[in-house]
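One protein chain omitted, others in place.
Presenting subunit A:
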């Protein structure tokens, strides 16, 4: 890794040194007040009445009995919402269902009462007259000619297609052509803190303050302002501390519900969803049906690949087409070849709404391409690591689909080389030979790449504000927000090194629209990279200002602060605009934002060991290696934490997580029947960093927190292939699916 070397006379650098999360002590002692722990004087308790059916016309809603219940202070339905919309387009969906409900769990009414039980009882007293409508239970049903149309614009939520040439011609003479289809399920985020928080309405000012988790406080501020029909400046979002996000706090309507209730009740209102509500109503990872046609030369080189994907976004658009945009870009994996094509369609259905989820469309398509490469290695008699090394993109290479220029920090090859040299890979044959009883052993490898930031043409920008006081104390307001990863700890490290000041003189604040300049979402693996770069820019500007004025910041911060205040120069505003690719390749310039190819990518190779029970189909994962190309790991322990958490989400997707819906009704309704990995399912994990530095990032850092999810499922299926000779194409690989594959396999 590239930790800066110590400089004589300066404090030891913080960048590259593990620093515990600033709030870590408060978390483990329980002292922290999460947004849902917040209690206000005179606070009421809210409840959301949700649809129990997947699709119905709302003929009438009668709230009179609910309103008459003693203790009830407000009931809000669609008719009471000034602008009943979660976004500018009809397909963004209403805040509260008006004419129709389109999903089990869709919000119909909000109730505020003196206690939660009364609010719940009031919900039971709301009379709904519903006429059931036919259920669109998946993409096939949505595409059918006679399908009920869920939106005026139809059932297609979006399509993205691009091609860099004639794939069939390119693979016509290939030594091996694979045509395969894979399926990846809907996945639930399972953030430990379920959505909720508190809102407080100021009747005089007609303004609202909302304490509620958000990955994009600025966007939520605008959503609330739209729904309440008040200026954005009248909405203050205070969006942490919050217990996890993983994408689920991107599309979450909870801040809007809180604000509507607080305004209607004229008092602070608290809402905290149950896990069962989240299981039904919360956005999921998009389930995908992905097909790949890919051709290889005899030496393993990829000659061309065409990927088609179908995704189910549920009843409203949320992140659907944007997710598919990322799938398109990553449908060629971290590989360089001449001809590629992608065609992906997102459908509206009456299933669970899908939205942003760590990896954002990449795990789904990566599973198709990595599985194909695993199979090709076996078919062509090549080593699975070598076939990948033969195809990976190198620094600055052109992307296979869009032909745009990638960053020179791209270091996929080194992650593969490092993985191959590790004993987990090197000793795989010996480990396999030591298997006993019905437990067969195998080792798998997979590689992934994921863009950092929103992509070229999107104007993606993060900002920071800094001020120094007369004690030499620095305060920095920066975004993206903290959603569990303790980004403020990392920003502090960047600032300490950039300013050359002791870290405990720097206070970093995030997630408050009242103070933090608009910085975009905690998403797209951009927080350390973009937010860190904005912090760095603010710090550099202060240092530069001091140098220009001849002020000794490093040795007399208090004196310098006093002087700068006198001069009216004690505050700095800076921004970092994420650089577009140098060369957009064959993407039409006017469509740059449509495809939004990236310049900067994080990459990752994983090696995983699995044991498969040939008699029962159980799969266990004892050990896993993750090699990361993330530039400089600013806070290595936090980076490893991100890697390990991401791996577990990938492992869950691979072998157990499956949010099941049939006929529009969720069947996995709680954490009893929706299984996520426990500590007993957790492999021993090794995370290594390869040497590297991204020029545009703060101290050479780039993003990594999504790419770590991506290789885990295909590495696990590759390991299963190595263990028992069959390659699963459908996730999760439950014991049932595994046993069926073993028993159907000709070599069983």
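As a convention for this text, a residue touches a chain if its C-beta (ideal position, glycine included) is under 8 Å from a C-beta of that chain, and two chains touch if they have at least 3 such contacts; residues count from 1.
Quick note on the criterion: contacts and distances are computed from a predicted model.
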item: Protein that the absent chain corresponds to, by UniProt name, given "Xanthine dehydrogenase family protein subunit M", "ABC transporter ATP-binding protein", "GMC family oxidoreductase" or "Ferredoxin"; value: "Xanthine dehydrogenase family protein subunit M"
item: Touching residue (missing chain; options A:27, A:503, A:637 or A:730); value: A:637
item: Among A:33, A:117, A:159 or A:745, the residue in touch with the chain that has been omitted; value: A:117
item: Which of A:52, A:100 or A:675 contacts the chain that the document leaves out; value: A:675
item: Contact set of subunit A toward the excluded chain (per top definition); value: 18, 117, 120, 422-424, 427, 431, 434, 436-439, 611, 613, 615-618, 620, 622-623, 636-637, 640, 656, 660, 667-668, 672-673, 675-681, 684-689, 734-736, 739-740, 743
